[in-house]
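Notes to accompany the following structure.
All protein chains but one are shown in place.
Chain lettering (A, B and C) follows the sequence in which the chains are written, and residue indices restart at 1 in each chain.
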Amino acid sequence: MSAQNPLFIPGPTNIPDRIRKACDMQTIDHRSPAFARVFKPAIAGVKRVLGMGAGEVFIFPSTGTGGWEAAVSNTLSPGDTLLAARFGMFSHRWIDLCQRHGLNVQVIEAPWGQGAPLAAIEAALRADTGHAIRVVLATHNETATGVRSDIAGIRRALDAAGHPALLFVDGVSSIGSMPFDMAGWGVDVAVAGSQKGFMLPAGLAILGVSPKALAAIETATLPRTFFDFRDMAKAYVAGGYPYTPAVGLIAGLAEAVEMLEEEGLEAVYARHHRLAEGVRRAVAAWGMRPCAASADLYSDTVTAVLVPEGCNGTDLVRLAADKYRVAFGVGLGEVAGRVFRIGHLGSLTDVMVLAGLATAEMCMADLGWPVRLGSGVAAAQEFYRGSVPAMLAAAA
Amino acid sequence: MSAQNPLFIPGPTNIPDRIRKACDMQTIDHRSPAFARVFKPAIAGVKRVLGMGAGEVFIFPSTGTGGWEAAVSNTLSPGDTLLAARFGMFSHRWIDLCQRHGLNVQVIEAPWGQGAPLAAIEAALRADTGHAIRVVLATHNETATGVRSDIAGIRRALDAAGHPALLFVDGVSSIGSMPFDMAGWGVDVAVAGSQKGFMLPAGLAILGVSPKALAAIETATLPRTFFDFRDMAKAYVAGGYPYTPAVGLIAGLAEAVEMLEEEGLEAVYARHHRLAEGVRRAVAAWGMRPCAASADLYSDTVTAVLVPEGCNGTDLVRLAADKYRVAFGVGLGEVAGRVFRIGHLGSLTDVMVLAGLATAEMCMADLGWPVRLGSGVAAAQEFYRGSVPAMLAAAA
Amino acid sequence: MSAQNPLFIPGPTNIPDRIRKACDMQTIDHRSPAFARVFKPAIAGVKRVLGMGAGEVFIFPSTGTGGWEAAVSNTLSPGDTLLAARFGMFSHRWIDLCQRHGLNVQVIEAPWGQGAPLAAIEAALRADTGHAIRVVLATHNETATGVRSDIAGIRRALDAAGHPALLFVDGVSSIGSMPFDMAGWGVDVAVAGSQKGFMLPAGLAILGVSPKALAAIETATLPRTFFDFRDMAKAYVAGGYPYTPAVGLIAGLAEAVEMLEEEGLEAVYARHHRLAEGVRRAVAAWGMRPCAASADLYSDTVTAVLVPEGCNGTDLVRLAADKYRVAFGVGLGEVAGRVFRIGHLGSLTDVMVLAGLATAEMCMADLGWPVRLGSGVAAAQEFYRGSVPAMLAAAA
Partner (left out) sequence: MSAQNPLFIPGPTNIPDRIRKACDMQTIDHRSPAFARVFKPAIAGVKRVLGMGAGEVFIFPSTGTGGWEAAVSNTLSPGDTLLAARFGMFSHRWIDLCQRHGLNVQVIEAPWGQGAPLAAIEAALRADTGHAIRVVLATHNETATGVRSDIAGIRRALDAAGHPALLFVDGVSSIGSMPFDMAGWGVDVAVAGSQKGFMLPAGLAILGVSPKALAAIETATLPRTFFDFRDMAKAYVAGGYPYTPAVGLIAGLAEAVEMLEEEGLEAVYARHHRLAEGVRRAVAAWGMRPCAASADLYSDTVTAVLVPEGCNGTDLVRLAADKYRVAFGVGLGEVAGRVFRIGHLGSLTDVMVLAGLATAEMCMADLGWPVRLGSGVAAAQEFYRGSVPAMLAAAA
């Protein structure tokens, strides 16, 4: 019997039936007006979820990594300088991508478990009096450590330093699940993927691009064709695509936005916060703590749980998969073994989270970790039962 | 956000993707050989799940109730006598159906929570020296009380009394989930539905009919056309159906049998027993007990939980649905309010059951019942983690 | 490679993706309010498609045959008299069902290819001065011969004779595809199925029941439980069902009505008429003619094509299935071999019909029939290209 247990990896997420059905469509002629009827609502919906003002949304048949590449290859030239903090696996990877594309990344190292170091960023910007830094890279939600950084704070740092650099934000594991205010925060490129808050299968890189970033396209000389914003923009004008689009995923994206907006974006964010808080109550009841160094850094989409001395988080993940057919995330890079990760984003309910917590506890008991069965579950139950949104109770 | 929580009603059950895909098929010509390629494996598979010897399987686009009607209307004539015990809502309903069809049912009343009273049945059969009783009706698994009756025992009673009556068994909520031995138990008509152990949507009445029951068709004068075994048998010979069959459901039934047999029928039964035992451990930890009067009667597909004095099981079911979007079953008939029911059959895992138990506990706390959060979950966790089948662990 | 050719059997029909997706749903608790949200729109929609006034709609997990049985078993008692004309396989079968239920059917035989003989019906009604006839049965669309009868004419006959008999109409292969005016025609029970004009898989018997027919329920003594209107009506009051409903099919039925009404019922009927007319032009171009004796009898959902002397329609159907993987209908009963049938109902387009006509022509050539390749196609093309609805052209 193949299990039907929910997943607790920090993406891809559990896909709702409604979205699976929207994606599962027969071929249409993508050069006909039928395509625009699918595409336009998706574009418009993404703009609302991103909180964009002016600017453009580009959707590539690709992934978040492709989104990172599209962001820099469309706006920069070889040798250009970026500023970035490294405090987890995903901030590291974007830096690495830039370096492989011949860009000069000024890296601020920060401890894993911390967020983007605002003071250091501001200092670096102030020091860059010649404005060599063309772009500041920021990872909104560091999926490896469960840390949410303060993007508004980076914007304040840029403004305080009077620095004209563009602000590029990796929102792959935050957008659609946690508040994102592209216009308010002055984000120039926001990168999202289909498989996290949008609850779709992987396969789309989704980018919001500000007018300021669009202006940088013309002078950027990094080579690109597949990811070229220019071709995409030209094709948009004709209601089309420079090559064959992933129509089903785009239809699913439109449906996802419709689902998010039916629930209400604020309600979606509140739900993620509530689910995350239940997980954190359980973690505390287990006598453990999140990898994120302080409460202001806690991610609402993933919790990296620091395991007790002498325990190995990867053992728990393997056991959960092998014995109970439940998927958690292992620790990556610097925190490999030291954490296991519970993803709690996308289409998820309190009841599903309780199943995950109960499973983690069984694994802990199996591994001889000093945790009492039911303890974390009870803490989460107590929290969840006291925090059901009025809306939900009413609708029921 | 529409919940994706598992269901804990005692059927219809959670439908696996694989079965949904098998059911979701484009129309084929049901008068062409393509239909036989769908139909024959379904028939053959059902025979194996029923443990049939000789005889025939009939599948009607209908439900279990239709199966009851087909069983009696094909084998009996107005005024014929049946013997039946009543000890729950579903045994009651079959009796009621017979009476509405002009049959004479000799009813043995038994307390709800008990199973078929073997001694009383044997006594009634021995008393029927003229063999007026044409059929003994038995409800294998009384879904209202979570009681499994001893069908082999009824066969022994018939044999001990030297009585030639036919034995008709309602296995709607047992077949495919608990051992069923049609040939071994000498069952003449077994009635199943698609929406329980077969994990399909409702829409099929599935009947196994012994040669002895088939012989009764010719003399039976109760009117029937839609449910007429004769039309069905005649059409089978031509590889077809007397009217338009529910092809998708039949394809799904074949797939269901394939899934059951891939897991292994014994393993399927063991899984249901293990899941049920975990539920019973939780019930005990809550300080409650099953409605089933003794351990030998415990159903492995549904547990009717007797609630504490002053509590109302229906309140819990309503609250679970409204506040947590989780479906349990209410008490029916004589035990309305006095129990709530946890269905644990079909496509289900230990992890899913834990989600249900955790939800029930939250409701209990919400309702002020004297139960500690996490207590039942912990008892079930302890049991589950010690009882993972070797097979599963190895396959992982 | 499994073919994806459209079907041309007169039901079940090609199922649109949108309906397949609506049917393919995860289990919901059919005793919760969620069920009413699926069920009520389906009931309301069926009423509109039937053109009902007051009365009730009942939906059984069954088929059209079950609908026939429900109609008579809920309203009549053993020995009651009905009046019916027999002029094809489906009118024959309903008569047979009645007889097997102990009813007395006064049968008017009419040639296959003719419709309900209005004069003879009126004469029989006038002759029945004692009003022994309780019900007049009528087959709106005789699927075996492709003949549409004049139901309004039967109502006029009843009125002219001043006869109080109920009027029961088999609309299985007409409702949803050809105009049906239950209130205007004074129909007391209309029987439909899911798998024709509603474009669903088989599995639902759908009945519209007038207040006059509902009144007959109380005195009817034919035995029934599964099909009992009383149980159904009682359960409706509580928003439910007397047993487990086929929720997915009911959801699909609601979606089907939505699709029909989006297109517009009049437009749906016009589309069927247009597709049928194209088929008839092709038939004429082949030098053949429909089995239906005159143009006023032509069905818009199925054409039974009389084959040339010395030819066998069944050969064509077999060859089409074996060689080209296209399904047509064979001749049944009296017209076996003398016709082959082209179903043109449900989700179908002119382009799909042309594929069917082209296939039939290839078979004719293969069989040595005296038909020129392309001749029927050309006649249909000429008709279709001149008759595209303005709406469609505009929407495009």
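What we mean here is this: a residue touches a chain if its C-beta (ideal position, glycine included) is under 8 Å from a C-beta of that chain, and two chains touch if they have at least 3 such contacts.
Only a predicted model underlies this, so the values are computations on that prediction, with no experimental measurement involved.
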Of C:N14, C:S91, C:T145 or C:T225, the one touching the omitted chain in the full complex: C:N14
Candidate in contact with the missing chain, chosen from C:L253, C:V302 or C:A321: C:A321
Which of A:G88, A:P117, A:G171 or A:G248 contacts the chain that the document leaves out: A:G248
Per the touch definition above, residue among A:D24, A:D150 or A:D181 touching the missing chain: A:D24
Contact footprint on chain A, counting only the chain that is left out: 7, 9, 11-15, 20, 23-24, 26-32, 61-66, 68-69, 73, 78, 96-97, 100-102, 193, 195, 201-203, 222-228, 242-249, 321, 327, 329-330
Positions on chain C contacted by the hidden chain, ascending: 1-6, 14, 16-18, 259, 263, 268, 271, 321-326, 347-352, 354-355, 358-359, 361-362, 365-366, 372-375, 377-378, 381-382, 384-385, 388, 392-393, 396
On chain B, residues whose C-beta touches the chain left out of the figure: 17, 21, 24-26
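Definition applied: only the chains that are shown with their structure count from here on.
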Topology of the chain contact graph, where touching chains are joined (line, ring, star, complete, other): complete
Centre-to-centre distance between chain C and chain A (centres being mean Cα positions), rounded to whole Å: 53
Rounded Å distance, chain A centre to chain B centre (Cα mean): 45
Between chain B and chain C, centroid-to-centroid distance (C-alpha), Å: 35
Shared-contact residues (touching 2 or more other chains) in chain B: 4, 14, 321
